[in-house]
Structures are given as structure tokens and as C-alpha cells.
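Here is the structure we will look at.
Every protein chain except one is present and positioned as in the full complex.
When the chains are written out, they are named A, B, C, D and E in that same order, and each has its own residue count from 1.
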Amino acid sequence: MPMFTHLDESGAARMVDVTGKDVSEREAHAEARVLMQPETLRMIIAGEHPKGDILATARIAGIMAAKRTHELIPLCHALNLTSTRVTLNGCERGTGLVIEARCKLAGRTGVEMEALTAVSVAALTVYDMCKAVDRGMEITGIRLLEKKGGRSGHWHATSPGDG
Amino acid sequence: MPMFTHLDESGAARMVDVTGKDVSEREAHAEARVLMQPETLRMIIAGEHPKGDILATARIAGIMAAKRTHELIPLCHALNLTSTRVTLNGCERGTGLVIEARCKLAGRTGVEMEALTAVSVAALTVYDMCKAVDRGMEITGIRLLEKKGGRSGHWHATSPGDG
Amino acid sequence: MPMFTHLDESGAARMVDVTGKDVSEREAHAEARVLMQPETLRMIIAGEHPKGDILATARIAGIMAAKRTHELIPLCHALNLTSTRVTLNGCERGTGLVIEARCKLAGRTGVEMEALTAVSVAALTVYDMCKAVDRGMEITGIRLLEKKGGRSGHWHATSPGDG
Amino acid sequence: MPMFTHLDESGAARMVDVTGKDVSEREAHAEARVLMQPETLRMIIAGEHPKGDILATARIAGIMAAKRTHELIPLCHALNLTSTRVTLNGCERGTGLVIEARCKLAGRTGVEMEALTAVSVAALTVYDMCKAVDRGMEITGIRLLEKKGGRSGHWHATSPGDG
Amino acid sequence: MPMFTHLDESGAARMVDVTGKDVSEREAHAEARVLMQPETLRMIIAGEHPKGDILATARIAGIMAAKRTHELIPLCHALNLTSTRVTLNGCERGTGLVIEARCKLAGRTGVEMEALTAVSVAALTVYDMCKAVDRGMEITGIRLLEKKGGRSGHWHATSPGDG
Partner (left out) sequence: MPMFTHLDESGAARMVDVTGKDVSEREAHAEARVLMQPETLRMIIAGEHPKGDILATARIAGIMAAKRTHELIPLCHALNLTSTRVTLNGCERGTGLVIEARCKLAGRTGVEMEALTAVSVAALTVYDMCKAVDRGMEITGIRLLEKKGGRSGHWHATSPGDG
């Protein structure tokens, strides 16, 4: 029967003990979407300021958040990411942005939470910068697309991402 | 024509100047959902540890994240929240958790980002604690339900929340 | 019957709502002790480096920790202290250091936790810097000595501090 | 003659150079106590909310603080803990809580400060959540119980802990 | 005779007590320069990527650092900036970048340190992003240009800035 690894036998939260795990190369790829008015998307992507700071700011916010994941998620291990990339693109149907993050580590733990935190904070940053023109935006589809490395090996989502 | 308040005339990111705004009571209410296998939800809500630490940990993570919003979202003002509450409940159809946050401030800026950050980080914490049993969980429906106070007044989403 | 103000009716943790409280001048005074070998104390206070960096480092660590209390204590409100002082003195009987902190705020919440956090982190810093010569040191007597301001008014501990 | 390793020859604070130390498995076990009115303890442990959020919140606060030790204690090295556990139990004589933390690392430095910081912040969190019903609580007996690994080898306190 | 306000009568560091100061509007304007090879500047300003992420990243880093000044500078008061802007421009003679920051607050303390921290961290970010092509860059001329508000009133540097 599966068990919650983050709870001990009495139900108390604990950081999972990874002392005995091997240091190996690990990677995770996650995705989020920000749904918005087509006009808002047009203003971000193709507006007056073609390379304005909205996408750059969200990209930086996502990268910086990945580094702080262990400060936000109580039972995450602190770790030293060896790579983080965040990309933002208009989705095919013009209904919003697709945000993706790829994180890498040579270490003892997976980096799924770092990639998921990066896309979440990048999405929140887009919301923040555009909320004055479109308060009804919605962040959706935050999910892991793929992970590699570690004991549980390769995993990918059953439906593919857009990126 | 609407403009992005967080960009100056050249497209450069800036913190919006609120020096001249009145100090007033402000409030925001946001929501997120974590979709999961019904069995995962059952384990969280009605499992062996009826009040185990998963919901408590997510609640605390959400409250603490609300206080750190300005460290994560580059152009958010630092502020001193006067109240934060985070609740987690199984959704009606048994397909996941509904997470809500309510934040208050007596200050010069709205607290939407604080409420949205709280639900996002609480949702990520649920993902982290349950990922070993259900890696395909998805975080969805992160949105503002209602805001009060400030110059823009009362606003609520056109479709209601579950909470 | 007294109730835990930090739990709601279902037992869930929450930040206490202080939105309606008055902004007023508040003050707290706390104390901690670090028990150590008399030789260790002698080395700190009267050694080769009479004003060496041990006490200065602990003082700075305490002041900086006071400012970060809300990041450490989950339900504490973020606040902007208007004054913090940390003092360290050898105690009368030569068995250790007495550490005191005084914090002030013009705000809506008490600052007891800030003063208690300051003395705790200052004490931990002394332990860190001296542990190579005296690993058996003990931190003890962390307590509030006095608080002023706010609805609950003036309070002082029944046994006085040394400071 | 013993020397303060955290001061250089002129008395100036420095981070100890561990570049040449071996990466090895290290462990520390620390303890703190929170003395309180028996009625307060009864409310926490055996009250209306038998698994209410007070103990869970303190546990989470302690684990999160362990990860931030190097931000609080000026000369501590940043490190990536591989395991952290925090437990809280009523002490035998009904006069308070005993808090214990166990931290592990595969690295170049000991983790005593991480374990001591975890119990200190967990204790402060208990104080914070219960202070409205019992302001005279006292935190005491913060000490290292045992450490393993590294050049200085195995060490344990001369009087045992309760845990 | 002038005295260091941040030291008490015994020479110990303290946070200056501003409890009794009036809340008023305050403003500071600071500047830094990054000297570099003309070719490096050309690549940043007029290269293949005319609005590439270097300037945007530095701008964001400066704004975010302003909000964290009190975490970096031990005796600075925490405060809630109401406005922060950071600008980067090539200097007239083509020898580097001029970075300027303007911070505002409605509060009890000046915001010089916030503006100075913003330009310093923006400059360090430029160095970081360009160091692989020009390791000999130098950051220079970090200084306050002007401050307004508070008891000490209006102050401006004797030689003007470039901005």
C-alpha cells in the first residue's frame, strides 16, 4: 500500500531522509498556463513594446523562485540547482501564455518542486504585471511534464505539453 | 486605452508609485484547486491519520508565503498583512482539494498577490507531500474571487468559488 | 475559558486578525542566558581580545533576527520595528552570559516575539562561536521580562531580570 | 590552549575554512523545553483539538528554521541538510513540552547549529501560539544531546535527554 | 561634536530608535557606474539583442534588492517602500553604464540605503552577466545624489549625477 513519505508513522510531518541516496544527475520539466483576454496577450506579445519587461520580469522571477523553493515548501530539501531555464510563449489558440521551466541538479533529490515553483511564480508575476488591465486572468495547468534521474527513473505526463 | 501600470513609457519595469495613495482597509480572497486521484484525496482527508500533518503543513506554508510575496513577485510592494487565513477542503466531486486564502491589510496597496501566492504555495506543498503516491496531480484554477477596498473598489469573479 | 487565539474553531492555525486594532506604541523586553564553563566566559569577556568580535557578532545576529521574526514564526505578523537593542553581559556569578533585547514598534501588534527571537538567536550565535572550546554550553531562561502598550497593557515577569 | 576558531589572530570574526575537510556523514541531536502552566499543556496535548495545529505548526517551523540556520547565525556555513525531524512531547512531570530535533548531512561541517536552531524556533512558535493564555512560559534547556561524524567524532551530553 | 548614531555610549551597535519620529514623505536618489570595455558596452546597448535581458535583469535585481535592504544592512529598519525605480544608461563617453535608483517612502526613516543598495545590486548583476566577456569591469561612484524629507531636510551632492 502506498504511504505518504513525508509523514512518519504517527502522521507527523518530516523531511524525508536522503542521506543514503546517491548523488546523480536529475532533471525536471514543468508547465503552467495563464489564461487571459486575447487583447491582454496581444499587448504583452505584440504590443508597443515588443521586448518590454513583462516576459523578462516573469522569467527572472521564475528563476529566482526556483532557487528559493526550499524556503517556501516546508519539507523540500535545500539544494544547489546546476541549471534553470524558464520560457514564456503565447499559446497556439491565443488564449494565454504557456510557461515552462527546466531544472537540473547533480544531487540526492529530485527537482520537480523547483520546476513547479518556477512556473508558478512566473505565472503569478505575469498576473501581477497585467492585473490592472485584466483582473480575471486565471493560472491553470500547473503540472510536471517529465522527470529524469534518481531511483524512480524516467517519468513523463500522459498528455504532452505545448512547449 | 489601458496601459500596463508596471511598465514606464519606455517599457521598463518599475514598482508602481503608491506614495500618494490613502491608507485604507483592503481585502482579497483567492482560490486554487489540486486535482488528484480519488484515492489520494481519500488518504489525505479520511485516511489513517484523520488530522495528519498534510493539511496543516499546506496551511502554514500558504500563510508564510503570503508574508513573503514581495520577495517573490518582483514589483510587489512589501507590506504588513493584518490577517491571513488559508483553508483546504475536499471538493464536492471528490476529484481534489479546494484551497482558499483571505488576506487583509490596512495600507496603500491591494493584497490580491498575497492571496494568490498563498493558495499557490499551499497547493505546491500538497503536491510535494503527495507526489510519491500520485505524481500526475495538477494545480488549476488559481484565480482571484473577490477584492475590496482601494480606489478600484469592490470586484468579484463572474463565476463563484466553491468555498 | 481562555482559548488559543491562533487556532480557529476547527483547530486550524491562522494569523490573528489585527486589522481593527489601533496603531499604538508598543515595547517588549526579553532575556536569555548562556551557561558555560567559567574559563569560556573569561575568554569571551576578559581574554586577549577584550572587545573581540564574539559579543559584537551576537549583538548583530540578534538585531538582524528580530527583523526576520515573521519569517521564522509562522503566525507572526510582519512589522517594521522602530528600535531594537541587544546587550550581552557576564552574569554575576561568572557562570555565563545574560542577553537582553528591547524592541519597539508603532503598530498594531505586540513585539514580544521579536524580543524573544533576538535573545534566542544572539544566544545561538554565542554557542556557535564558542562551541569548539565548550560544547556543553546550555541556553536557558528565555523569557519575557516586560511588555507595554496594546490592549493587554503593561505586563512584567514576577521574578525580575538581571539586566 | 584552546582558541576561538571563529576569530582570527586579531580577534576578527571569520567563517572557519572547511575547504580541505572531507565530505562525510554527520548527525546532531538537540533538545529544548518549554515550561508552562499545567493547564496550558493540557490544552495543547489533550484539549478539544487533540491533533490541533499547535504541535504541527511548531514542527514545521522548526524544520524550516533548520534550513535557514546559516541566514541567522552569522558564521555558519550554508549547507544542504539531508534529513531533519522535530518532535514535541509533553514532559513526564506535566510541566511543559520537550522538543527534540535530529539533523543529518553528508558534507564538510557539523550540523549542531541546525538542530539547536530547529528546537529554538519550534519552542518560540509554541510560545507565540500560547502566549495569549500563558504569557509567563519559559524556554529552557536548549542544548546539544549528541553529535556524530567529522573529525571530532562522537560526542554526547553527560546527562541524557528525555526523548 | 558629531557622534555615530548607530553606536551607543559603550560603542555597541544598535538600531537607531525612530519610534518618536513623524511619518512623512521621504525620497532618495542614488547612482553607480560600471566601467567596462567599450566593446562590452556596445554588446549590451547596441548588440544583436537590442532589448535583450541584461538591462531588464539588472533593473529587476535592483528593485528586488531595495526591498531587502534591511536584511542585508544590519542596522537598517525594515520599511515598506512606496516606489522604486532603477534606470541604466550608457554613459556619455562610452566607458560604461550609469545606474540610478529613486526610492520613496511614507514613513519614519530615510531611504538612502535602499537607493544605494538598489544601484549596487543592479551593478553587481551587470558584472555577473558580462563577466565572461570582460572580467576586469569595475563598479565605481556609488553615492547618494539627493535626499528629501525627514528632520535633516533636503540634501544634494555637490557634484551632480549624469542621469
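Just so we're on the same page, a contact is a pair of C-beta atoms (placed from the backbone, for glycine too) under 8 Å apart; a residue touches a chain by one contact, two chains touch by 3 or more.
In this text the structure is predicted, and so the values were computed from the model without any measurement.
Across the complete structure, the visible chains that the omitted chain touches are A, C, D, E.
Interface residues of chain E facing the missing partner chain: 2-7, 10-13, 43, 48-49, 51-54, 56-57, 60-61, 64-65, 68, 71-76, 112-113, 116-117, 120-121, 123-125, 127-133, 135-144, 147, 155, 157-158.
Interface residues of chain D facing the missing partner chain: 8, 11-19, 21, 70-71, 74-75, 77-80, 107-108. Residues of chain A that touch the chain left out of view are 25, 51, 56, 59-60, 63-64, 67-68, 78-87, 104-106.
Here, only the chains that are shown with their structure count from here on.
Think of it this way: of C-E, A-E or C-D, only one pair shares over half of the A-B contact pairs by residue number, and it is C-D.
Each chain gets a centre from the mean of its Cα atoms; for chain B and chain D, those two points are 31 Å apart. Of all residues in chain B, those that touch two or more other chains are 11-13, 51-53, 56-57, 59-61, 64, 68, 71, 74-75, 78-80.
In terms of inter-chain touching, the protein chains here follow a pattern that is not a line, ring, star or complete graph.
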